[in-house]
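As you look at this complex, bear in mind that one protein chain is not there, while each of the others sits in place.
When the chains are written out, they are named A and B in that same order, and each has its own residue count from 1.
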Amino acid sequence: MADGPLLEIADLTFRYQRATEPAIRNINLSLAPGEVLLVAGPSGCGKSTLIRAINGLIPHSYRGDLAGQVRIGGRSTAELRLRDLALMVGTVLQDPRKQVVASTVGGELAFGPENLGMEAAEIRRRVVEVAASSGIQHLLQRTTDALSGGETQQLAIAGAVMLRPRLVVLDEPLANLDPAAAHRLLSLLRRLADQGTAVVIVEHRVEDALDMAPDRVLYLEDGETTYLGPVRGFLEIADPASIRLPFEVALARASGAVAPAIEPERRRGSEVNGASPRLEWRGVDAGYEERTVLHAVSASLGRRQSVAVLGPNGSGKTTLFKAAIGLIPLTSGDVLVDGASTAGRSVADLVEVFGYVFQNPSQMLFARTVRDEILFGPRNMGRAADRMDALVTESLARVGLTDVSNIGARAPLTLSFGQQKRLAIAVALGLEPLTLVLDEPSAGQDHRSATAFMEEVERIQGLESVYFVTHDADLALTYADRILLMRDGQIVADGTPLQVIDDRERWVECNLRFTSLMEANLRWGSETGQFLAAGQLAAWIVNKPPEGKGASVGRSPERQRRGRLSL
Amino acid sequence: MTSMTMGQSDGMWSVSTRVIVYAAIGAALYAVAGYFSFFAQVPGTEGVYLRPAYGILTFFGFAFGPVVGLFTGLVGNALADTMTGSGPTLYWHWSVANGLVGLVAGLFPVWMASRMTSASSRATASAIAAVVATIVGFLFIWIELVIQPELGFNAILTAEYLPTIVSNSIFGAILTPILVLAWDPLSERLGR
Partner (left out) sequence: MRASFRYLGRGSWLARRDPRTPLLVAVLFVVGAVQIKDVRQLGLILAIALVYYATAGIPFRQVRGQWAYLAVVIVIIAGFNTIITGGRAGGFSASELHPLFRIPPFGILITAEAISLSVSQITRFLAIIAVSLPIAYAISPGDFAVALRRLGLGDRLSFAIDLTIRFLPTLANEFAETIDAQRVRGYDPTARKGGPITRLRRIAPIFVPVTVGSIAGAEDTIDAMDLRGFGVGKRTWSRALQYDRADWAVLGFFVAFAIVATLLNFTGQSQHYLLPFLVGS
């Protein structure tokens, strides 16, 4: 078995039982031990389906039409039993919290070997060994519900390698992780690969994933392979609108681009002089039960600003806004909205100022139709009945949901994840708030949907300001005109995007990393005067009036290639 | 329509991974939901609490079958008792009664399969199932005639059985169809 590939996929096509179209078509692929394959592609292109075909859930758990072959170690997955496959393939699913089935970390690690009836002493030995090699020994006695997102993710990976699989597959392991945690995780995977385990990793955050130096990239679109080969070749053909690419790639592509129009005040107009801020924390302490999370937080956010809050997992970003709108009582300090203290005011009092959108839209969708869902708030607030129809149409139009046919009558929970996120905003807009507060607007969305989403939010009429929390620093720097950095429940920096990334040490202390886009913006920032998106900055650089002769570098003819790239 | 939700064609009584996970979710939800209810107990009864979350039990039985229903009621109630303090043993017969409710609710779709042709008829059936299951399941508490004979027939009837089935039938008949109507369209999308 030493010769021959570890994983072999031949002409694989699969259609789910309830679908009319195949989710993946004609996939051909082979993978050698120790090789790392990065799988990328827009939402719904079939990445998770491919993972299921590799680990055997297809055809063992999912019904449908399967054509072609998946062979692991030379044997077809359709003929192997799931228990034999469990010994060969370790899987980390899209949401690690759903994957953890035991109450304690030790129990979770032991789960797989126990199911397969391995000897107890051997299991205990392996638990200690794997915990050490995955760097989670200190967690062994902890209960799984008290782990942070990053720790849960590490545990899921450790659990997957307990059976010493020769192949590990991971479905979007980086979503919801702060950049430093993501980096640690990728190093762990790199080590595994160096020891001879083959790795298949699905990830939207391509630039981050490149950190672990994958050997090859598989790009899927609409269930079909559009690229399979080395990373370099991929970077040459990838479409920057769908995938966030390293800035150098964007720059190389930008030759011949039209100069961007950069207005000095891109956003919501200037503050009204002398007006009190929209939201102000004054020495706020707040937290849960015995645990104080926010420590003496003071900050004020303007009425016409886009503000992004960045910081490590668990630093208190979500808590900051929950405390602001009264979902969490303050233990000391005060929160002021439009200059007036909120002490003694109810949450319902503030809903007309703040539209708050939670991270997970399905956490609040309950009505039988989209229309009822949007009207839930207005009805609670006793809005006039004759305004209702207008409210529904306006809210849906403002988030671009009107093109979904018969949207008003659809059941909210049957919408796709991206559509649900939009509906969540429409729901918030139904109460006609002045300011929108978004918790993790981009998590779990591909690059194209995330940027489209932020752009739509920017264009919403009647909205004065947007405050959002995110782990996607590029997105924050691009779409906000002010950044707050949080760490350990305190605000450690507050300024424009260019100002906050200027202090490199502090940036790194907040578990953030420097992306190529940040480096480029730092380099040109003094001239552009603001943080620009990759495309804009690249276009600006190539169109920069030549000071000396150097500026014509980017001019080499690349048109032919570009024509192939963008769709 | 629900056959798929009961774990791959293996029949109503099989205990697949799917059944175990649904049962555990049902029991945990049923146990936790009691804490998030905004109603007090029925005045003048022996520890009969209003349980708006009761519909969760009948829903899990109705949607996922008798095994899931039985476990949801039995374990969910025992865990709720353990968390509140009285422990799993003192009121063991109430846990069994809750389990029976889930079980009966889970048998209902089999009996009524031919009548449940549309979403609304399924919703109506689920409300009926909730009421019938309640009346039948809680018959088990009459075991108190044996284990606590001093209470007497009248006290059990007027202070336990009747208030329980009346309040639970109402909660079950309201929440169960709401959950069925929300879940059905999704169950079809999640099919394997």
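Rule of thumb we're sticking to: a residue touches a chain if its C-beta (ideal position, glycine included) is under 8 Å from a C-beta of that chain, and two chains touch if they have at least 3 such contacts.
Fair warning: this is a prediction, and the values are worked out from it, not measured in the lab.
According to the contact rule at the top, which chains on display are touched by the left-out chain?
Taken over the complete structure, the missing chain's partners among displayed chains are A, B.
Have a look at A:364, A:404 or A:492 and name the one touching the chain we're not showing.
In the complete complex, the chain left out is touched by residue A:364.
Using the document's definition of touch, tell me which of A:32, A:82, A:237 or A:343 contacts the absent chain.
Final answer for the missing-chain contact: A:82.
Using the touch definition from the top, which of A:116, A:213, A:409 or A:508 touches the missing chain?
Only one of A:116, A:213, A:409 or A:508 touches the chain omitted from view, namely A:116.
So which of B:97, B:165 or B:179 would be touching the chain we can't see?
Only one of B:97, B:165 or B:179 touches the chain omitted from view, namely B:179.
Residue-wise, where is subunit A in contact with the chain that is not depicted?
52, 55-57, 60-61, 81-83, 85-86, 89, 91, 93-95, 97-104, 106-107, 110-120, 123-124, 127, 143-145, 159, 163, 289, 322, 325, 327, 347-348, 351, 354-356, 358, 360, 362-366, 376-377, 380-381, 413, 427-428, 431
Across the whole complex, list the residues on subunit B that are touched by the chain not included here.
15-18, 20-25, 27-29, 31-38, 41, 44-47, 52-53, 55-56, 59, 71, 75-76, 79, 82-90, 147-148, 150-152, 155, 159, 170-171, 174-175, 178-179, 182-183, 186, 190
Note that only the chains that are shown with their structure count from here on.
Quick one: subunit A and subunit B, Cα centre-to-centre, how many Å?
Subunit A and subunit B have C-alpha centres separated by 38 Å.
Name, in rising order, each residue of subunit B that touches subunit A in their complex.
Going by the criterion above, the answer is residues 181-182, 185-186, 188-189, 191-192.
Taking the complex as given, what residues does subunit A use to touch subunit B?
16-18, 61-63, 366, 368, 411, 413-414
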